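Quick one: structure below, then a few questions.
As you look at this complex, bear in mind that one protein chain is not there, while each of the others sits in place.
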Amino acid sequence: MDIDELCSGQRAIPTRDGPFFMERGKMKTYKNRALYLSFITILTLVTIIFFAKSTFAESPKEIRIGATVSMSGKFSTEIGPFKKLMDAYATTINARGGIYVKSAGARLPVKFIVYDDKSDGPTARKFYERLISVDKADILLGPYSSPVTFAASVAAEENKVPFIAICANSDKIYSRGFKWIVCVIDAAPRYTHRYWDMIKAEGWAKTVAFVVEDTLHPQGVYRGAKKLADSAGLKEVSLNVLPANTHDFTVAIMKIQNKSPDIVFVSANVPFSIAFMRQARELGLNPKEFHVIHHGGVFKNGLGVGSEDVVGQSYWTQGMNYGNPELFAEIMKHSGISLDDFPWAPAYMMAFETATQAIERAGSLDREKLMATLKHLKVMTVGGVVSFAENGVGTINTYPSQIIGGQYHIVWPPEVATARHQYPGSKN
Amino acid sequence: MLAVGLSLAFGIMGVLNLAHGSLAVLAAILYNKTLVLYPFSPWTFCLLATPIFLGLGFLLHLIIVAPFRNLTLSAGLVASLIASLGLALILEDLFVWWQGWEPISTNITFPTYNLMGLKIPGLRAILLGMAAVTIGLSTLFLKQTDPGRAMRALAQDKEAASLYGINPGFTSMGALGLSTILAGLAGIMYSSLYPIGPREGLDLTLKALFIVVAGGMGNLRGPAVAGLVLGFIESFAGILFTYTSTDTVVYSLLVGYLVLKRGGSQQ
Partner (left out) sequence: MKPWQMSFSILILTALMLFSAVFSEGYVGIFVFSLIINGIMAVSYDIPGRSLGLISLGHAVFFGLGAYCFGIAISKGLSFFPALILSVILSFAGALMVTLLMAGLKHGYYSLATLGMLIIFQRLFETLDSLTGGSAGLYIPVTISKLHCNLLATFLLVATAACHTLFSRSRWGLYSKETEASEEAAEAIGIPTRTVKILCLMTAAIPACMAGVLHLARNSYVSPVSGFSLTLSITALLASRVVPVRGMLGPLLGVLLITAAEEVIWTKFEGFNHAWFGLILLGAALYQGIDFRRKKTISAAAGNPINR
């Protein structure tokens, strides 16, 4: 607006809250254009979403496995690159000719269709609906974590599509009476049962202090661990349930120090465990053994020598000879993912193997047949035998693994162990 | 320290920089990558990183402050908030592409000292000292130097400061540079103690935001003291109440303080 225009009073004084200026009775051309373009853009986007065909071939000559991966959000540090693992599995299997499907009379290639669920349940559910209705997935693999799987599995149940849950073992998921879900791994309360079997067999520990992260999975693991510890003859001397974002553990460490437990059992995700362990070492908390339910390369790298002799839980380490470890190693190498940094990779491999076997044995991509086959399936995988209970819960469980000399070793049961359990640990 | 840097940006320029935590993550990544080449201690790397982050602050100014200087206060705040959020999201993906998904954690160990029965972790004590020195130097800069006084004048009254010959553009660029340096140093120190995920920038910013309001905007001492006080309250709340109610107690006290203080007359 010019000074002359302002002084003459013929036009309204401009008010500005952005580049849109008003002139009395008349829209500016660029505002018209801007709105028009906005509307066209939005209309185009909406058209793309609603009428876009699946990006994958409609042809039945392909096996479509749908999944979501938490590539962003709070679980991304644990599972973020796993689309690469799925693609590596598909590439490897397809290079070997694909999966034989009797009804098609041929070996069909596998294709994974993967979306980012942002570690969020409702987002995951939306994408599983898309996988079913738009992408026409034949079978679904579950997302990471119990809360996200809880929401996502509803889509599979409502649409009657086989759903193989992977890292989701909260008992709440499997007590809903759903018919279209199975899970590769055992329920959370039994997550550490082999560790407590070992403690019972060795007989040295009498007392345990628990530190629990207040989220779904660690709480579930703790509830089971408490009962297992009790049946192994241990007494709980301290329980500390802390929020997930805790950084200062001074009070909890002081309380535990006063009780001098034999075992400090940390039921938490990796960042929480690292922060706790670091401060525990600094303040001189010195039980006979530390146990963390989740550890991996990040844990080891984050603590350095402070991680030595800490016991955790692993699905697989080098040296285990179940299933086809060479295939697993090849796929891990192809994906570029380090097993140390992402210790859930074996669970995913077991899910891939389960899905593959289910398709081969069903001989069809018909969903009813697939689900019926899955329910009665018993298959050897890299982590051991996978089969399913009536409610869908699986049989795969973790093994206690100890960091000895900077390396992970399975320490129980003896037939699987790759090293002897170091007790008391060299730092204790 | 993160809160102190954010307070500077918010108080002087009226900019809510949601990419502030991402700068801390960037510093952590740079430190982690450099450690592979040479084992710098955190304090040495802080000195090396200072000019880098000063330059980054100037660049950031061009993206989230300069384009909005002619907008009204409210519109400018929202526009810079949206711009900084967009930048934070872009940086998240870049960090994942560069560093990978694994959290960044530097394994620095230091002995724990016993002082009259009190256990003092050496690394935490050193980092606390570094933070105190940094905030002290920044406070001296703001109080005793011309550029610092210009920044304070700008925070109090932009128009009056312009009339006195203070260039708002260059001054706010300097303020954002200082804010970015503080974010970078905070990131280096934080990653020495706790793992940071490459996508945690926004979370860090939001944690810092709340300390800012308790201590006041536009000054350095307030958020620093507020951060210390919050830490004490968190520890004692853990003794007096259950752990899970600690956050509720802490934030209730902060909100209660805010409501009673009825702040906001400055802006």
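In this document, chain identifiers A and B correspond to the written order of the chains, with residue numbering beginning at 1 in each.
Methods note: a contact is a pair of C-beta atoms (placed from the backbone, for glycine too) under 8 Å apart; a residue touches a chain by one contact, two chains touch by 3 or more.
As the structure is a prediction and not an experimental result, all values here were calculated from the model.
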Practice task
Would you indicate which residue among A:Tyr89, A:Tyr115, A:Phe249 or A:Phe388 is in contact with the undisplayed chain?
Solution key: A:Tyr115
Exercise for the section: Give the residue, chosen from B:Leu35, B:Leu54 or B:Ala75, that touches the chain omitted from the document. Expected result: B:Ala75
Problem - Positions on subunit A where the hidden chain makes contact - result: 1-3, 6, 14-21, 27, 30, 35, 38-39, 41-42, 45-46, 48-50, 52, 55, 71-72, 115-116, 120-122, 125-127, 129-130, 132-134, 147, 150-151, 154, 159, 170, 172, 214-216, 219, 243-244
Exercise for the section: Against the chain that's been left off, what residues of subunit B make contact? List them. Expected result: 10, 14, 16, 63, 67-83, 85-94, 97, 158-159, 162, 168, 206, 209-210, 212-213, 217, 242, 244-245, 247-248, 251-252, 254-255, 258-259, 261-265, 267
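Keep this in mind: only the chains that are shown with their structure count from here on.
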Handout entry: Length of the line joining the C-alpha centres of subunit A and subunit B, rounded to whole Å
Key = 32
Practice task
Using the touch rule from the top, collect the residues of subunit B that touch subunit A in their complex.
Solution key: 71-72, 75, 92, 96, 100-103, 105, 107, 109, 112, 119, 121, 123-124, 193-195, 197-199, 231, 234-235, 238-239, 242-244, 246-247
Handout entry: Contact footprint of subunit B on subunit A as seen in their complex
Key = 16-18, 72-73, 76-77, 79-81, 214, 240-243, 245-248, 250-252, 270-271, 274-275, 278-279, 282-284, 297-298, 301-306, 341
